[in-house]
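Report on one structure; see the data block that follows.
Complex shown without one protein chain; remaining protein chains in place.
Take a look at chain A:
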Amino acid sequence: MEIPLLAWQGLVILAVFGITLLIATYSTYAERVVAAFLQDRVGPDRAGPFGLLQPLADAVKLFTKEEFFPSGANRWLFVFGPCLAMTTALMASAVIPFGNTLIFGDGTEIRLQAIEVNIGMLYVFGVVSLGVYGIMIGGWASNNKFSLLGAVRAAAQAVSYELAMGMALIALLMVTGTLSLREITLQQYNGLWNIVYQPLGFIIFCVCAFAETNRTPFDLPECETELVGGYHTEYSSMKMGLYLFAEYINVFVASAVMSTLYFGGFSFPGEHWVYNTLTQSQGELFAHNVVTILGTVTIFAKIFFFIFFFMWVRWTLPRFRYDQLMRLGWTMLFPIAILNILVTGACILFFGAKDPKIEAAKKPQTTETRTVVRG
């Protein structure tokens, strides 16, 4: 019984890994098409039908380019930088629940999630934060002032925006009472997504996610107008490709996390109705599996929307100036995030927690918070 379950879990891990890579690959194509459409153009349409083989052509191009090492560069770190960026980006999708469970006839139950940990959100946070090391190491090892400036910017930006992001998340955790992404999704099964409870928190989280993934309007680490290419100025061939790829994987992970945390993950409106109707006609097992599959489709729809949203914003907004970036992070988002925590706490005190179970568990803690606030 144990071994098949493990094998199934391994299969899910492989599938998640593959899907992450596939989506990142086609994000590059989607980005070009979205950019083109927003600018009244049609985008790549030469390679294959609708240009669908374009990512393949890009990969061939990147692989056949010269592997360039700048003089005076630290060769080992120069290679290690893009590897680290890619690895950390890929690790983050491991804890994202892409669906509920599939139950087979013999009672085997598999989660559509690579690994389920009760600190899921912290894990994503930690791993994504590590990604900035890839950029820093790459920028520093390049022995180029532009690269170094880009790397320093990336580091400063990550530190500034992770604070506000974490604060926005604390408010959400006060509502949900758990760090497990799966638990958070299951709590949203009642149809009320967390965006209802945390609209301000979502906006802060979203802005910070843009900064974390180094996307416009926060793409100062690779700001072409000022820094040539930023941290990847000296990179060529597939090492450059790994950096670009890592960015798209980060976008995918950020989209997945946003849809899981604030937009109900794999829950969709009317799932109880679907479940009840199918249970009556086809039985519980079938109903459960159908709802799970529909949920997986739902979360991917949500993720694709957010990926589109990332691109939509990128081709709408100009880049911030560096001082504007810092001012926005420290004097606007950070205080607002703290305010959000206070308001959330007050709301939980006055109206009670979302889940009566959490309410009961939170009781002693909330009274403590009240005394602290008053003191």
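Throughout what follows, a residue touches a chain if its C-beta (ideal position, glycine included) is under 8 Å from a C-beta of that chain, and two chains touch if they have at least 3 such contacts; residues count from 1.
The definition used in the following text is that contacts and distances are computed from a predicted model.
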Hidden chain of the complex, named as in its UniProt record, picked from "Protein phosphatase CheZ", "Peptide/nickel transport system permease protein", "NADH-quinone oxidoreductase subunit I" or "Heme ABC transporter ATP-binding protein": "NADH-quinone oxidoreductase subunit I"
Candidate in contact with the missing chain, chosen from A:22, A:159, A:192 or A:317: A:317
Hidden partner chain, touching residue among A:37, A:80 or A:305: A:37
Hidden partner interface residues of chain A, rising order: 34, 37-42, 45, 203, 312-313, 315-317
